[in-house]
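Structure in structure tokens, see below.
For this depiction, one protein chain was excluded, whereas all remaining protein chains were kept in their positions.
Should a chain be cited, it is by its letter among A and B, assigned in written order, with residues numbered from 1 in that chain.
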Amino acid sequence: MYSNSNNHDHHEENFIQKYIFSVDHKVIGIQYGITSLLFLLFGFSLMAIMRWQLAYPGTEIPIVGFIFGESGVLASEQYNSLGAMHGTIMIFLGIVPLAVGAFGNYLVPLQIGAIDMAFPKLNAASYWTYFVGGVIMISSFFMPEGAARSGWTSYPPLSVFENGQTIWLISMIFLITSSLLGSMNIIVTIVQLRAPGLTWMRLPLFTWTQFVTSFLLVLAFPPLEAAAVLQLMDRVAGTSFFLPSGLVMSGEIVDVAGGGSPLLWQHLFWFLAHPEVYVLILPALGIVGEILANNTRKPIWGYKSIVYSTVFLGFMSFIVWAHHMFLTGMGQAMSAFFQTTTMIISIPSVVILTSYFLSLWGGSIRFNTPMLFALAFLPMFGIGGLTGLPLGLAASDIYLHDTYYVIGHFHYVVAPGTIFALFAGIYYWFPKITGRRMSEVLGKLHFWPSLIFMNGIFMPMFIQGLAGVSRRLADGGVSYAHASGVLQWNEFMSISAFCLGLSQIPFIVNIFMSLFTGEKSDRNPWKSTTIEWAAPSPPLAHVNFDSEITVHRTAYEYSVPGSKDDFIPQTES
Amino acid sequence: MEIPYVVEEREDTGLINSKLGIWIFLASEVMLFGGLFSAYIFLRTAALPGDFERWASELSVPMATVNTMVLISSSVSMVMAWASLKMKDFSKYKMYLGLTILCSFIFLTIKYFEYSGKFSHDIYPSSNTFMAIYFTLTGLHVLHIIGGVVVMLYFYLPISHSMWEKQPEQFTNRIEVFGLYWHFVDLVWIFLFPVLYLL
Partner (left out) sequence: MSDNHNSASMQNHIRIYLMVFGALGVLTIITVLASYLNLSTSEGIFLALIIASVKASLVLGYFMHLISERKLIIWILLITVFFFFVMIFLPLISNIDHAGDPAQWWEVI
């Protein structure tokens, strides 16, 4: 039934069909991957410019300073623009498309033994919608109004009157639509296209986390789409969804009907944006699980608890959102409710992290590059998670809200957290995607400095936050007396940031070099158990596998007593 | 190799792919309109007592009642169109689908008169928060109807009929799946009507 020349009834595809508008999930996954990595690089550069300003206020920005005016120094609106766009681009154009669009699309069909996603054309549509949304978002930099500058959170009333928001909102509508199409596809694919014998409790953790993540995207994004439409109407149609009566701007009463509520935006926004942060972390947790099992040569400890915790986490993520709103005056009843649910949601995260730590005990650990990143993820995510606790408790959040403490907290989770896991995934699955291995030497040259400098950037943020330095300050806190004791950290953090950027060079070189001269890889270089390794490297166009796939085993049968090898693939009977 | 479960159901789930897909899409749509309903509730509780009733009195209940019946009828004709295909009666299918399209155009026409009537009396989304949410909710709903009409025209015109000849079961499934979307659009209106016009 399977044969290598599977173009039997497929017409010969031309270049456009094969590489541009392909419906093959592997091509689409790579398209997502390349696009999102470029956006990540761009978003990083925005931050690097900001960090120069913070370290050396009033001095000319090197190399690109001319963009910002004659003096080459950032004006505060420009700083705010960079800040808002850094957040927006990293989250919506970078991490989510990489974690879900790239990794999800490429690997889910392979891990479940399917030939493609359930809806290949919809898949292509979701990529191109993302692409268009990304172009629109970036185009805002070139508009006369400039790019958005009201934070990635886009709070009204400021965002209704500030520049750059209209394009931001339109772009978000495209990006949200892309996400919806993609996540629908993933859910149907996992439910319907699992190979014979692949029961739910035999699914690899990567697939489980993609599944739960997709539910979060499907149910949580639409309220933000609704809110974006409402804000767009406030800007363009003169409505007052988010504008209260009696609003005064520059000393004058604003000429709108009023009666609206800025809090409405915050509720609708955070209803998405909280599940969104679990969208950012769940795929990473899945990737780390795969790599830990593989490089300890042991099954993951507590597979079942991890699965139940992941599902519970997904469910709880919908009812914690107002912990971002403790300081809005919403009242004690609300605060008490959301504080409680927030404390409860920390439990499944702890279960998962603890299970991963326990999985290391007694393992035969191989310290290859993917494993280094996966191992580093664990304490980094631990720091990120623990620093979230004082934020989730209303009383301590009163002090810490909107300070650098928050920035430190969430960056620990996303940067040396999720991004490290994504790096791990790239090193791990590169042989499957390309048929070649990446250099271990360059991999370690990438890993060690990245780990050091990540901590260099984000650890001092807790110090600054605890001293009371607010976030989103274009002058970095210079005008506040209470900040004076901690501002010397700015230079340290900025230099760490620039060095972090330099540390990515081995990674970029590694990718390009290995594509052409990397050591050729067989189909299962890491001796892994999961189904994607049963396909050739790279998998066959359109059909993936060159033999029938039936599943007989759970996902992580490593070091099974009595077996010949230290691993038994899922497909082996 | 073809993607399985396009026409025949998968044994353990009992579903074809497109049916699961459309229900998940509809779930997301529930949350989309839900976001707007949440806005409505928020804005209403934020307004002074009596404001919303006063502003809503500008709306025409008779026009909306007619529209409600029109949309319900379109739902019936839609399910009849699918039933005709199940009974292999293609010409009946076309008749019922045509009726559904006709009902949609009637709905859109009445909506056009409603909106233009408001504008000619200087009532706009910017006039007050009730009108803002009214225009947004019904406007988004209208966009969904227009989207549905486009798809229905595709299924009505001969472009799509080759699939009926070669793969009738798959064609029937497509109509069923579209029907689910169409009933959902009707469902939204079933809630919009009393909330906006009667309360």
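Everything below uses one rule, namely that a residue touches a chain if its C-beta (ideal position, glycine included) is under 8 Å from a C-beta of that chain, and two chains touch if they have at least 3 such contacts.
Everything numeric in this text was worked out from a predicted model, so none of it was measured.
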Left-out chain, listing which of the shown chains it touches: A, B
Options A:Met117, A:Ile167, A:Val191 or A:Ile568, residue touching the unrepresented chain: A:Val191
Options B:Met31, B:Ile101, B:Ile133 or B:Met152, residue touching the unrepresented chain: B:Met31
Contacting the left-out chain in the complete assembly, out of B:Arg54, B:Lys86 or B:His121: B:Lys86
Per the touch definition above, residue among A:Phe271, A:Trp489, A:Phe507 or A:Trp533 touching the missing chain: A:Phe271
On chain B, residues whose C-beta touches the chain left out of the figure: 8-9, 13-15, 19-20, 23-24, 27, 30-31, 34-35, 37-38, 41-42, 45, 48-49, 53, 61, 65, 68-69, 72-73, 75-76, 78-80, 83, 86-87, 169, 176, 179-180, 183-184, 186-187, 190-191, 193-195, 198-199
Hidden partner chain, residues of chain A it touches: 191, 219, 223, 245-246, 263, 267, 271, 318-319, 322, 330-334, 337
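FYI, only the chains that are shown with their structure count from here on.
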Chain centre separation in whole Å, for chain B relative to chain A (CA means): 34
Of all residues in chain A, those that touch chain B in their complex: 1-2, 6, 114-116, 118-120, 180, 184-185, 187-188, 191-193, 218-227, 229-230, 233, 237-241, 256-261, 263-264, 267-268, 271, 542-543
Complex contact set, residues of chain B against chain A: 1, 3-5, 10, 13, 15, 17, 20-21, 24-25, 27-29, 31-36, 38-39, 42-43, 46-47, 51, 124-129, 132-133, 136, 140
